[in-house]
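The structure appears below as structure tokens.
As you look at this complex, bear in mind that one protein chain is not there, while each of the others sits in place.
Note that the chains are named A, B and C in the order they appear, and that numbering of residues resets to 1 at the start of each chain.
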């Protein structure tokens, strides 16, 4: 038994992908944890910002939504959606967006809108929000997913946010100047995208997870041959996450 | 001899065209006087604003430029160019812009850019600034001119700001939803535009000016048959203009 | 100057504002974002007034939108996101209405909707962006083609064109401007002169207000003219863009109003528990919208204890240490 939860591992694994100086577009939930812990542990010069316009808040208490008053306090600047999305897409910034989704396909395109038909679906989700914009405009995107066959699908019910589209150079040909998903962080491991084809493969499994488990829980064919075991969370990482970032365990549960 | 100057008459004559509640887009010089005196004399609910973003300043001292710090004090709001031009063109506001120009044609199109060729002219003027935008987007425009043949011309050297274009319904056909010049206030009188043809005619001459004087100083044919004599400035108007609006006579001279 | 600009004609009750400016079928832009500064008191008044066929245009909206949809006031919606964070990851009555097909809906992204409001605010016909190329936001239409161009429904959801400043093949999305009939927003301060000041994040409230034909502002406090004009850099809207000012303390409850109060986790959880079933939602409406005889009566039902629990720390602007689980 490990001394940490899957949620903790996910937040830390995603946070490790952040570089110092990055500009982090955080949503609610896990993405808030990942951005915050990265900044506190190894990327002190990273900036966390929110689509609502809060830029670099003090985050003494964890916001539960991107419009939470806690994203407006101690900030460098309080602005609005227009300014936030301008920053997200700014060509000179390494903006990293953290997204979640209901479905993902082999090229990292995601669905957060509906299951079934449109506009009258079987299940309605909240919709794009800023996800489509982040996936279109950010320097890179990190996606959180629960690893289930029904979520990793060959064909999305609705393509809300563009990933590598049909793979290869299709994203670039479609007119996007940069971006694309960097990684998919799940409760089993970390998926990345092949250099040329841009198809998803298993890059890392968490300690105690077998690569085959990932294949079984993925609804499309996935290369698990290159998987290495992810590094266990460090003491300092866990301490920061638990004591500084989410002491009330509002998101960690 | 009258007990007022031509400049005073011009500022007051233009100011009289303002209605209470209007939103007044003022530039430097005479237009600043006209807007301010109108608000102080008969249109207390009018709002003076500037293309630089200053909205409804206290104007305790007269600004000498639209970026003068005096347009930023006691305002309802300090914003910027984007917000100011949004207000100028707002469909629900009766925005009145005051403009000056180097040349004007029979349909109230004006030139504030060059004399001679473009881009290498005989004489260069400051350029459009916000004049083209005001002439395109405002509810109505009032133009100040020195009445000289070389300024009232059949053909502009450069059309900076659209008036009634070629007259008739040409402005509307060009795609402008509203606007057009209301009057041209000169040192001799007030020119207006015929209802149907939109051609300039002499509506009022100042006391002591003969209508023929206007015809002589206009470089195109102008109907002077309907001219009436403008009302002398009232005591209260002169008092407000001289003592409240421009006590230093910075613009009145 | 401006000494004579007073609020006299603009100050009114929520009922008067709804009566005067929100007819059935109106296109409405809701201010706020998910759990903050929703125009809740006006939303409750709209429900009490029995408005129908409203056409909401939203970026990311939560509590006010869900209440209006649940109460059957809304027939058409353009939206990017419906949720209130962990209280309702997807807005409850919104979700049900979409799944039942009782709501005509068109999806955009947050930036797309914000740009559309900004276009309306600036008097521009459309905005051009690449955000959303190759997605179903672009490919799938929610509204019936036969309704296109009718009333405020845009003639096209969007248009894809070539960028004339680049070589061929460089495609961009054109998004039609939004010019709502009414914008609703909740502000902390309105000056005696009608100037509006929002503290904290503005979201897209100002673009929405500038784009709209009419603007209704509910506010926590009316403040002196001298106060609001002492530092006009901080102000949000000039008086002449505001049609109705409705002073309503705690007017955004149960959503937050920065520097005044936090969101109310207990009430949002209560809503989350009651709203999923039709009976539960009806009961919620009865107790919290229809029965209260006034806004003060509504607040009485919430109770002083809960109001004080969420009262904002004067420096932080939110309720420090509030139990939000």
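Heads up, the rule we're going with is that a residue touches a chain if its C-beta (ideal position, glycine included) is under 8 Å from a C-beta of that chain, and two chains touch if they have at least 3 such contacts.
Keep in mind the model is a prediction, meaning the values are calculated, not measured.
Peer 1: Touching the left-out chain: which of A:74, A:168 or A:219?
Peer 2: The single option touching the absent chain is A:74.
Peer 1: Which candidate, C:15, C:49, C:159 or C:223, sits in contact with the chain we can't see?
Peer 2: C:159
Peer 1: Pick from A:13, A:82 or A:209: which residue touches the chain that isn't shown?
Peer 2: A:82
Peer 1: Just checking the interface: what residues of chain C touch the absent partner chain?
Peer 2: On the side of chain C, residues 115, 122-130, 154-156, 159, 161, 163-166, 170, 172, 174, 176, 199-200, 233-234 touch the unshown chain.
Peer 1: Give me the chain A residues in contact with the hidden chain, please.
Peer 2: Residues of chain A in touch with the missing chain: 23, 36, 39-40, 44-45, 47-49, 55-59, 72, 74-78, 82-83, 85-87, 89-93, 137.
Peer 1: In the full complex, which bits of chain B touch the chain not displayed? Write them out.
Peer 2: Given the touch definition above, chain B has residues 28-29, 51-54, 60-61, 64-73, 78-82, 85, 88-89, 113-114, 118-133, 136-137, 158-162, 165, 174-177, 248, 250-251 touching the missing chain.
As a convention for this text, only the chains that are shown with their structure count from here on.
Peer 1: Assign the assembly's chain-to-chain touch graph to one of these shapes: line, ring, star, complete, other.
Peer 2: line
Peer 1: Given the two chain pairs B-C and A-C, which is bridged by the higher number of C-beta pairs in contact?
Peer 2: Answer by contact count: A-C.
Peer 1: Measuring between mean CA coordinates, which chain is farthest from chain B?
Peer 2: Relative to chain B, the chain whose C-alpha centre sits farthest away is A.
Peer 1: Distance-wise, how many Å sit between the C-alpha centres of chain A and chain B, to the nearest whole number?
Peer 2: Going by mean C-alpha positions, chain A sits 56 Å from chain B.
Peer 1: If you average the Cα atoms of chain B and of chain C to get two centres, how far apart are those centres in Å?
Peer 2: A distance of 39 Å separates the two centres.
Peer 1: Averaging over Cα atoms per chain, report the distance between chain A and chain C in Å.
Peer 2: One centre to the other, that is 28 Å.
Peer 1: Give me the residue numbers in chain C that touch at least two other chains, ranges are fine.
Peer 2: Correct list: empty.
Peer 1: In chain B, what residues contact two or more other chains?
Peer 2: Expected reply: no residues.
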